[in-house]
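Removed: one protein chain of the complex. Kept in place: all other protein chains.
So that you can tell them apart, the chains are marked A, B and C in the order they are listed, and the count of residues begins at 1 in each.
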């Protein structure tokens, strides 16, 4: 019996101890009408050998190709040590550290993670992670509503330059709580938040403004002005960041002329999580100290034991569901512990210099790619603003077919932006991280030129 | 600097402490003429990212295909747990347990390994492993010369049905020690040791007879008679076994009508080591207790600590080089510790039932394969003897070209026996382990039929 | 035994230099005001520092791979290593979530088949795998119930009934979905008090959230009556899958009348708990809620050789409550659950519940025989049960927390303590099906030995643990003097890169 150690002898002896005639008798309190279960549609068991072969076959169907898609999930080099250590049984098969004395490994890792995240964002505190970047934004919105006691409107300004899926998720999670989201468009020249549209809200009661940096188009928002605008209008500033970009870009804790952003969220995936078809990733959430008791999720704090030795515990638990129940700050209880472990190891291996080098190399590689692609007739940048490592490019023809043809050549040539934005049928969003070599960029450029030539001929 | 932690500050301070002006000054005792070294032919360093990509590319050139070659290295399912645990840093990056109190993990694993090997072979003791099966045979020969005090000849009878590479290695390692190897041919009908040829040596001083089981052709030797013959003639019986086969076949400790084989060696690879292009594998060496002080290699014994707790240590070290120097039983000091760890975990996961099921499934699968292949016109079994999981088949045409054409279809259809034995140009040695499905066998049979049809047409 | 912080190993200029690009190209086209001017605050260490530090830290954890971990309601069963190894194949790890579906058929086939298997074992009509944890699964369930009523124009239904023994996430979830929580007491046998329930059910009832077996460790005997009552009142039933391990293959929430269920794949399908996550809270729905499932869901076109898989979207799931994660939830966790399900097969799934229940009843019987008080002595245990140490607390001054800490010294992770809140000084004990009789016997021996120790000297328990890297930690001080991050004493660790 796979994963069940009982011998016939054990079963007989254990049943005898319990006084039951059979294992089935242990289920006697379940109504007999419920106990005739047919699950024959589930396949018979396969041996590990058979499943190994099956999964190798399945994995080979998902051959990655040369990937220039970003849009919230990024291919980065992950040092081998990261997952070799993260998947050690002691990390992998432990649970939430309810017994801190038996969980100092996990707890110290999380404390180190919180320290790194606070450092990277320039914020006072970080929690132990949330599910992913999108749900972290939803939690940040709920948190802002709790934290901004001066605002009664529960009105959130949500720019269109925030990742479309993040906007959807935030809406889906918050919509039952009388929170309203007001869309703010983007400037078609710059790809940045439409400041005029924003100004229209200046006299209203606003709970929070969401500020993406870089935004979904990879473009660099004027975060200082936006943060100041929000705070001057009584709103909290919620930053949505790519944590890797913070090795180059101003820390949210320094945004604006006040005390920085109030809450910062982001997708942790670029810090050690493989793309892996979409997850598991982890959501970053940091905030200023004054909001800490409104912060959702687990938090680890340092303390001492009976003999004065330093140690780590889960803290601020009174916010949580098992104590506060319906009054809890959130229903979230798990974090993404294993991903946090990986990220902590990843950031330790990168260090200040390494993370900076990765970020700068990504930026430079994307610039190189943009230069090569825009050298192709009819291909041009859509926006004139500065960008980090993603850029929107207009093709002379519709993107959908071009991308499909590139995929035939095992090149995933970016995201078809029209999936999310009206009037962008010809636009692709491309990204080239530090994983891309000169040869890769050349291959993409050559393939795109070919495909466009064919398309133009056909037209 | 990859893998070197020194900061500029460290270097300055450390040099100051040593009183040297520069790191180069620390090499001042080396003659200046030796210190002008040009190693510019070594490539510049590559980042882990670049090497990762390179190795993925290289590995993809070695795509395994459907492999029906055996001949001393066998494809078996290795449970995922085996190498996930074996490569834990505490096993992977430890050394020989010179400090037993700090090495109980490694030592207990080896003690368990020795116990399992003794159990499987039915022998009194096992050592902590040697390099591989071939070199283990060489060591067994040297050991036999030491152990058989009655024999003065240092003459070893070496059947042709022993793996050709094992014979080569034994000869190459022993040839400088006045040991002579006498070849014993094989019976062309049965593929077994030619008993007549053996009988010719009955009145001679023989130090040891090597007995393969199964032999290189996969055939089952009459080990009882051979062991008795050896021991009746004053020779030691050295078994060379596939350890997996021992789940079906008589344990060497029971061979013959006396006390069984004297020494048993074998290739441990089928017990948890991947084929991996040829290594690392590990050599098994077991013997009867009376020979234990002639046994080469490390051995772990159980003992107690100052408080009476059980623990494990390297023992019988007086045989070894660091004490005995030129009088040591062997110059071997490393074992294949990591492979032993994997094998111990592998055998634990298999247990008695699992290992038996693997062995029987291999045997049955090969029988199925042989039936399918011999159903093709002109393909027939070469020998009429019983076999374990390998079988020699005669093709209607030369094997070399057929195998090359099968390889084009990603089928490695067996070993061309003429590489080793005269007059076998048409013969292939095939093996189908438990990893092969009905579909795999059918694919091989279909491909072989195709190729032979083409060949026949061409002829 | 304790380990410095990684920051304390940091030295300016030290680096794991093989791991990152060797230099930073100059990026001079970004606005000066957008650029970072402060240190990143990461440690500067070598690869060996990192490997050694985190390897040593890992050794300070109890885990399933090293210790018996009978943490009630958490289903700490063995995580087969194959699930990790195979889910980590390069083809899966390298897949971008937005790469074309036809270049991701391997993963999508796994998801589709997992959906189908989960439908079968729960008796539901549809499954969406996207929720990223149990709590998000709960949210999904209640949000669907809410959306269902609203789609019918039934806007008055805003009450969610929750038994008082429920996990705290249940009421918290109901509130997140804009509902009011109506708590329902338990009766003396640990079942829902049906009479009390009847009083609360009515036209405002949106639904009920039930864990079955409940957190009291017993199967809800009146489930069919409850189901009927709720449905007749126009409400829907939500099944909290936290305890699904207890009935897998033996009884199905769909047959009991549940309209929606979440499954903690990290419990019942043995994906790793990972020190707190990632989890996975896949949801199953009855026919009524099929059109409300969260996306993405994987659909299948064709049969046999020509089979292809695609992402279902709003066109396929017209009333979907939408997307709850940026991409496909915790995809890698789903792969692990799929692999586990294939390794178990149908017979194995039924055995999960059977042997989890056998182990639980055996352990309960043995502890009872040793004199311990169980909360519901007349009931059969489900996959878990409750011991109350009220008597030990009164007689010896040692409670559930003290037994828990002392168990750590004996090399056993503690059961869940002080939950459910209904039972004083309680230990909620869940051995799971993957533990052997010998391990359970060892745990019983430890419980008896600890009780004996308490009779001799209570401080052996109240001051425990003694044998771990740290002694008992001061959680009150931690909450009072919040120290949530390392602050370098000198500028060293935070110097500008």
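Note that a contact is a pair of C-beta atoms (placed from the backbone, for glycine too) under 8 Å apart; a residue touches a chain by one contact, two chains touch by 3 or more.
For clarity, every value in this text was computed on a predicted model and none was experimentally measured.
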| field | Contact partner of the left-out chain, one of B:233, B:254 or B:401 | value | B:254
| task | Among B:220, B:284 or B:402, choose the residue that contacts the chain missing from this document, as touch is defined above. | result | B:220
| note | Full-complex touch with the removed chain, picking from B:97, B:212 or B:270, is B:97
| Contact set of subunit C toward the excluded chain (per top definition) | 9, 11, 14, 18, 46-49, 51-52, 55-56, 59, 64-67, 78, 80-82, 89-90, 343, 434-436, 438
| query | Hey, which subunit A residues sit against the chain that's not shown? | reply | 1-10, 45, 47-49, 56, 79-81, 84-85, 89-90
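Everything that follows uses one rule, which is that only the chains that are shown with their structure count from here on.
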| remark: One chain pair leads in contact pairs, namely A-C
| remark: Computed over C-alpha atoms, the centroid farthest from that of subunit C is that of chain B
| task | Express in whole angstrom the distance between the two chain centres, defined as the mean CA positions of subunit B and subunit C. | result | 46
| When the C-alpha atoms of subunit A and subunit C are each averaged to a single point, how far apart are the two points in Å? | 20
| message | Rounded to a whole Å, what is the gap between the Cα centroids of subunit A and subunit B? | response | 48
| message | Quick check on subunit C: which residues sit in contact with 2+ other chains? | response | 14-22, 45, 47, 49, 51, 55, 80, 82, 84, 86, 90
| message | Could you pull out the residues of subunit A that touch at least 2 other chains? | response | 47-48, 52, 77, 79, 85, 87-89, 434
